[in-house]
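Remarks on the structure that follows.
Removed from the display is one protein chain of the complex; every other protein chain stays in position.
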Amino acid sequence: MVKGIEKYGIPVVHICTVVPISRTIGANRIVPAVGIPYPLGDPTQGEDESRKIREKLVTRALKALETPVDEQTVFEKDEW
Amino acid sequence: MAAYKIVHYINQFFGGIGGEEMADYKPEVREEVIGPGLALKAGLGGDFEIAATVICGDNYFGENLDKATDTIIEMVKKYQPDVFVAGPAFNAGRYGVACGTICKAVEERLGIPVLSGMYEENPGADMFKQDVILVKTGNSAATMRKAVPKLVGLIKKMAAGEEILGPSIEGYLERGIRVNYFAEERGSERGIRMLVKKIKGEEFETDLPMPKFDRVSPAKAVEDMKAARIAVVTSGGIVPLGNPDHIESSNATKFGEYTVEGMDTMSKDDYMTIHGGYDRQFVLENPNLVIPLDVLREKEKNGEIGSLLPYFASTTGTGTATNSAARFGDEIGKKFIEEGVDAVILTST
Partner (left out) sequence: MRLELGKFVIKDIQFAEESHIENQVLYVNKAEVEAMVLEDDKLKECHLDIARPGEATRITPVKDVIEPRVKVSGGEIFPGVIGKVSPQVGSGRTHALDGCCVVTVGRIVGFQEGVIDMSGPAADYCPFSKTVNLCVVIEPQEGLETHVYERAGRLAGLKTAAYLGELARKLEPDTLEVFETKSVFEQAAQYPDLPKVGYIHMLQSQGLLHDTYYYGVDAKQIVPTFMYPTEIMDGAIVSGNCVAPCDKVTSYHHLHNPVIEDCYRHHGKDINFMGVILTNENVFLADKERHSDMVAKFCQWLELDGVLITEEGYGNPDTDLMMNCRKVERAGTKVCLITDEFPGKDGKSASLADTCEEATALASCGQGNATLKFPAMDKVIGMMDYIESQIGGWAGCVNEDGSFEAELQIIIASTIANGFNKLAARGY
């Protein structure tokens, strides 16, 4: 789906746990998620912590959308 | 009266009209057997008649895809043939693409069995081999003699409604369609035998050559996030309670569009997940884990992003056929262009 949308020129950031699949299929901007049953957060750490994690990942994802890339890039850290 | 009728499509060169200088020849139908059609007719024998031959210039077809297709469809319709055959195109790229395009259209719109033939490196081959049976030919018309019997064999089967067997038997290009069959031995036995050969360095044949995935150039980065319209898409299977659109839990055939208008967070009273491939307990309790609406709404309020699209697109990402996913992406992309979406966050489980 990522490529289907991106070919219209709209940048897409893929937040996903199984980064290798995203790479194989060909997403260009990838942000690793926490886990398969809870990609954007970690309920096992309590609601507050979970929301903080979500905030961090979404911020990173938005930054990835603002970052020019030439090739597939995985955004693992918050260094801008 | 022959039992079966064929309509044959060829380009300006094989139609005897002319070479490159006549490539803009408009579609014309003649109730004659022309060029390669003669060899086909000879091979097919008395039960078959080539009721008509359509000739079209490769450039005309390529520059007027829709018009040319529509015109030719009307021509073919008149004859109600049992089989439609195009080419063979050998390694001629524009001709190959024309053959593939017109065959696909005839099958989809008129429901008639179709086939063509070309060299495996013809650009039309990769484009159409999944949708149309393409007989494997050499790369020049000098190999016509070898191609004809294969075309003839397939035409006869298609006309009689007989089963088309595998590519190596019938002589067509591998289509990349996976078909089930019952082997002599079970999978584990086949695997051990393959492994023993591989260890010894002997030749073996794998059941599944690894697929290659295409690439899309990265889209331009967002320049002004504070003014940007952001949309969310997910493969996590988030749907309204009760799954009103009946999206499947695996191998989804559709996606849904669901509103977040007026919502500051994803509530379990409004949304659930029907994705059959992960433990749903966490997301059922808090759908923000897949559609991070709570965080995005906050960012919208404090101006970090311009606006959030008032709906998200959702489907199930387990067992989803890659062709389906590509189709969903395409439809969603088109809509997003219309809605002025600047960037997309796509979440997967």
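As written, the chains take the letters A and B, and residue 1 is the first residue of each chain.
Following the convention adopted for this analysis, a contact is a pair of C-beta atoms (placed from the backbone, for glycine too) under 8 Å apart; a residue touches a chain by one contact, two chains touch by 3 or more.
These figures come from a predicted structure and were not determined experimentally.
Considering the complete complex, the chain that is not shown touches A, B.
For the chain missing from the display, the contacting residue among B:Gly46, B:Gly187 or B:Gly262 is B:Gly187, taking the whole complex into account. Residues of chain A that touch the chain left out of view are 17-21, 24-25, 32, 34-37. By the touch definition given at the top, chain B reaches the unshown chain through residues 130, 166-167, 174-192, 194-196, 198-200, 204, 206-211, 213, 246, 248-251, 253, 274, 276-281, 317-319, 321-324.
We adopt the following convention: only the chains that are shown with their structure count from here on.
Note: centroid distance chain A to chain B, computed from Cα atoms, is 29 Å.
In the complex of the two chains, the chain A residues touching chain B come out as 1-18, 22, 24-26, 28-29, 33, 36-41, 43, 47, 50-51, 54-55, 57-58, 61-62, 65-71. Listed in rising order, the residues of chain B touching chain A in the complex are 213-223, 225, 228, 230, 233, 235-236, 278-283, 285-286, 288-290, 292, 294-296, 299, 304-305, 315, 322, 325-334, 336-337, 341-349.
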